[in-house]
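Apart from one protein chain that is not included, each protein chain of the complex appears where it belongs.
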Amino acid sequence: METFLQQLVNGLVLGSIYALIALGYTMVYGVLGIINFAHGEVLMIGALVSLTLIQGLMGFAPFLPGWLVLVLVLPITMATCAALSYTIERVAYRPLRNAPRLAPLISAIGMSVLLQTIAMMVWSRDPLMYPQLLPALPIQLFNSAVTITGKELVIIAVAFLVMCALLLLVERTRLGRAMRATAEQTKIAALMGVNPNRVISITFMLGGALAGLAGVMIATNYGNANFYMGFIPGLKAFTAAVLGGIGNIRGAMLGGLLLGLIESLGAGYIGDLTGGVLGSNYQDIFAFIVLIVVLVLRPSGLLGERVSDRA
Amino acid sequence: MSVLLDVTNVSKFFGGVHALDNVGLRVPSGSIVGLIGPNGAGKTTFFNLITGLYSANSGLFQFNGQFYSPHSVAQVTQAGIARTFQNIRLFGAMTALENVMVGCHCRSHTGVIGAILRGRQVRQEERAIREKSFALLRYVGLGDFADHTAINLSYGHQRRLEIARALATDPLLLALDEPAAGMNATEKLALRELLLQIRVDGKTILLIEHDVSLVMGICDSLTVLDYGKTIAVGSPTEVRNSPAVIKAYLGNSP
Partner (left out) sequence: MLNFISQRRMFLWLAMLSLLILPWCVGSVGGNYWVRVLDFALLYVILALGLNVVVGFAGLLDLGFIAFYALGAYTFALLASPHLTQSFAAIAVLFPEGLHSLIWLACLIGAVLAATFGVILGVPTLKLRGDYLAIVTLGFGEIIRIFLNNLDRPMNLTNGPKGIRAIDSIELFGISFAKSLDLGFIQVPALYLIFYLFLVLACIATVICMRLQNSRIGRAWVAIREDEIAAQAMGINTRNLKLLAFAIGASFAGVAGVLFASFQGFVSPESFTLWESIVVLAMVVLGGIGHIPGVILGAVLLAIFPEVLRGVVQPLQNALFGHVLVDAEIMRQLIYGLALILIMLYRPKGIWQKRGASTS
């Protein structure tokens, strides 16, 4: 039981992070109908940029408390990621709007490689230590069965707040309406006075900002950052978006949380389930298996729309 | 005269919308049957149903004396129904000749090993496919355009190419979805001649078409759809004078 609860908590942490990244995929898919393959690299750049900023700030003003450093660095990081995401769209996707569908995907792969390479050049190949700026404060829950640290709580709380804010944005504001209109019928939205290019750019920027936040969270959670850290979480978050129903914002949130839980519980129990044949080092496989199962059995995801070819 | 295609009681819902409601159609062998009706009546949906592109919610399908359940487009073509599309669906990057050669696919059988080894039989089959495709292009009047890339052909030529390609599958029934759309008067006359020739050569034709004079001129019988329901069936003269048809096309006269 303890394992279960502990893994539940781990799953919530993972899931919150996946949800934030998944939102970027789902929003872009909603307005453009494509998968932003380079999205995972945005989170990676976010983590590394924040690292540099943190090191800079701490060197410049060492008296600042850890959490304040983070609070100061975060907006800049998220803005940088928003700008990066915007650039990716302009360079790799916009010119290829009318090209056959494989073209933007291949271009995005190239962009992904490029970003990783730039990260390698600027920050070196080796994993870099990420400072623990949040209080460790392990808190015991449920009669010491479950331990949750301060940083994990912060991650969950911040992710939750941000997601609520996003929902408010999408459902209650003019911009949100424009986004939803563009997602449903781009040309008609344009006729109604919505500037689709602007909406698309803003969508990318929003997704980028969220990815940046997620990048900082991942780096904080695991204590390190390196050029390759975006790839696997990006892939898993994509799975989460598909699981929830791609194009559907609540779906991305639900999918993210679910995937985090599946992965955590799976990793926790896989040893028992397979009689020791497979261990938790197979953790990454769960996401891929979920992806394949979802796409084969229920491609519309839990809350969403169709993904397969139709006449 | 035997009935080649006999479809009864076909219905199709999309969500809450009745695209087709209890529609039936009989196509006698060797005839030209027209399926007409205002836009949105469900004609293309009907085509999609009998050729297996959509699955019907209900319906009994009989072709060439046998019941069939249309769920696989490829199987329907292999059984002998070939179709063209309302929005032309040619293989744009291929030449006209190659498009027709693709049509010969289901009546030839060189497999992977054969393709790789390319023995004498295989080469003979390739030659036969080429010749048959050339012949079909000449048949529809596109003999000079064999090496032209399909997307570079004029609209009218593209429509004829689609027909040649459909004929390459050796169909018993040729189902044409608005073959005259976008054609000028001369092209339509040529099309008329072509369709009549195809009938003379033993094929049966089912035709969706909006051009009234074309349809009245060559069809042996007409079925009229409106809002997914059959509103008239009969010879062109009968249908032309049917009050239900007049109302559907022109609305209530004052």
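By letter and in written order, the chains are A and B; residue numbering begins at 1 in each of them.
We take it that a contact is a pair of C-beta atoms (placed from the backbone, for glycine too) under 8 Å apart; a residue touches a chain by one contact, two chains touch by 3 or more.
Predicted, not measured: the structure shown is a model, and the values here were computed from it.
Undergrad: Of B:83, B:132 or B:203, which residue touches the hidden chain?
TA: B:83
Undergrad: Out of A:120, A:169 or A:265, point to the residue that touches the absent chain in the complete complex.
TA: Checking the options A:120, A:169 or A:265, the one contacting the hidden chain is A:120.
Undergrad: For the chain that's not shown, point to the residue among B:165, B:188 or B:203 touching it.
TA: From the options B:165, B:188 or B:203, the contact with the absent chain belongs to B:165.
Undergrad: Can you list where chain A touches the absent chain?
TA: 34-35, 37, 91-92, 95-96, 99, 101-107, 109-117, 120-121, 231, 235, 238-239, 242, 276-279, 281-282, 284-285, 287-289, 291-292, 295-296, 299, 307-309, 311
Undergrad: When the complex is taken as a whole, what residues of chain B touch the one chain not shown?
TA: So the residues of chain B touching the missing chain come out as 51, 53, 72-74, 77-78, 82-83, 85, 89-95, 98, 101-108, 110-112, 114-116, 118, 122, 125-126, 129, 147, 149, 165-166, 168-169.
Assume only the chains that are shown with their structure count from here on.
Undergrad: With chain centres defined as C-alpha means, what is the inter-centre distance between chain A and chain B in Å?
TA: Inter-chain centre distance comes to 49 Å.
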